[in-house]
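The complex is shown incomplete by one protein chain, all other protein chains being positioned as in the whole.
First chain written, first letter: the chains are A and B, and each begins at residue 1.
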Amino acid sequence: MTVNIIFKIAAVGILVSVISQILKHSGREEHAFLTSLAGLILVLFWIIPYIYDLFETIKNLFAL
Amino acid sequence: MREPVRKCQVDVMGEGSVEKNRDVLRIFALSVRKILEGLDLDFGKLQEIRLRVGMPLILLYDNHEYLVDKKIVSREEINETVEYVCNYSVYAYEEELRQGFVTVQGGHRVGFAGKIVCENDRVKSIKNISFINVRLAHEVIGAANVILPYVYDKGFPMHTLIISPPGCGKTTILRDLVRSVSEGNAYAKGMTVGVVDERSEIAACYMGIPQNKIGMRTDVLDCCPKEKGMIMLIRSMSPKVIAVDEIGQSKDIEALKYVAGCGCKLFVTVHGTRLEDIKSKPFLQDTVKDEIWERYIVLDNVGHVGNINSIYDKKGIRLK
Partner (left out) sequence: MFGIKACGIILIIVASSGIGFSISNIMKLRLLELAELKKLILMLRGEIKYIGTPLGEAFGVIGRRTKGIYSTLFQDTEKELEKLDGKNIADIWKEQMETAQMIKKSHLSDNDWKWLLNFAQNLGYLDKEMQLGTIELYMEQLESTLAEGNRSYGKNSKLCKCLGISAGLLLTIVFL
């Protein structure tokens, strides 16, 4: 896990919120919602392996 | 500059005009067009084509009537024909439809009949056109050759009154006389002629262009009332000769006197069978008494249409 991923998540977050605002502003609420959702899913997609690793590590740590 | 004096040739239905007549088929609905093309007609002899809704197609060919009885004309075909005659633009021909006929390219007259819409005692337009009569143009070049020598005096035309019963070719002869005088002939150089074509029969203008040969120095007022047209021509086009067809009413005669008084010569036709008929017509008799007319030409159709019966001078003395 590098620092890169944090920057990536941050950048995605900023951009998604910008796009979402633009879309909301021009009246396309559903598109805004979809973009936010897509951004969230993308970030989750990146995060999930690390979360899985986290739980594995905790499992191993406590030898459960 | 001396003009070369031209010879007149008699050209009855030369090749050029037959081709012109074949083009008349383009105004018909496709289905009717195919049938007419299939009939292998001599367009020199075809005179009329009549379409009536629900009736067979009728042709007047060489003075005989022929029925194309396999073909019953339908309303759609009439509508399609009207569309082509009006160049897809019925609105552009409102004035012509009001008069009841349209002159198409080639000089042919297409007459319409149907339901008339009137407004304030005037004919506004025709609706539901159900009857069409196409009269093909038949100009005869050289028809006036016989009378030319009598119409000129010292190289200048004279006031000429052509008297004829209906159907004897007076319009054809008048047209050729106009052409001859305008182009120039063995008796004189060409000179400016003005034509008031009230019924669009002499010049048969299509989009303003005469479809019949009426001479290079001829100006035409198309569909113009005669009495107004004659005065307009004198004022605007300075003709040496004015030609009108079928005079009869008092206002026409007043205009004639005005024209004669301006020094312009007249070629005029009138209905009648003999010179004596004119002497008894209410308005014309004054003109005869005042000896306005210098030549009287009487036509009939003995032997052939347009036969010259007799020619008289201003005093009524027979010349031929």
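One rule holds in what follows: a contact is a pair of C-beta atoms (placed from the backbone, for glycine too) under 8 Å apart; a residue touches a chain by one contact, two chains touch by 3 or more.
Here the structure is a predicted model, which means the values were calculated and not measured.
Participant: Give the residue, chosen from B:Leu39, B:Ala92 or B:Val302, that touches the chain omitted from the document.
Facilitator: Only one listed residue reaches the unshown chain, and that is B:Ala92.
Participant: Any idea which of B:Ile27, B:Ile162 or B:Ile214 touches the chain not displayed?
Facilitator: B:Ile27
Participant: Which candidate, B:Tyr66, B:Tyr84, B:Tyr152 or B:Tyr258, sits in contact with the chain we can't see?
Facilitator: Of all options in B:Tyr66, B:Tyr84, B:Tyr152 or B:Tyr258, contact with the hidden chain holds for B:Tyr84.
Participant: Extract the touching residues of subunit B with respect to the undisplayed chain.
Facilitator: 26-27, 29-30, 33, 79-80, 83-84, 86-94, 125
Participant: List the residues of subunit A that touch the chain left out of this view.
Facilitator: Per the touch rule, subunit A residues meeting the hidden chain are 4, 8, 11-12, 15-16, 18-19, 22-23, 26-27, 42.
Heads up, the rule we're going with is that only the chains that are shown with their structure count from here on.
Participant: Please compute the C-alpha centroid of subunit A, do the same for subunit B, then give the distance between them in whole Å.
Facilitator: 92
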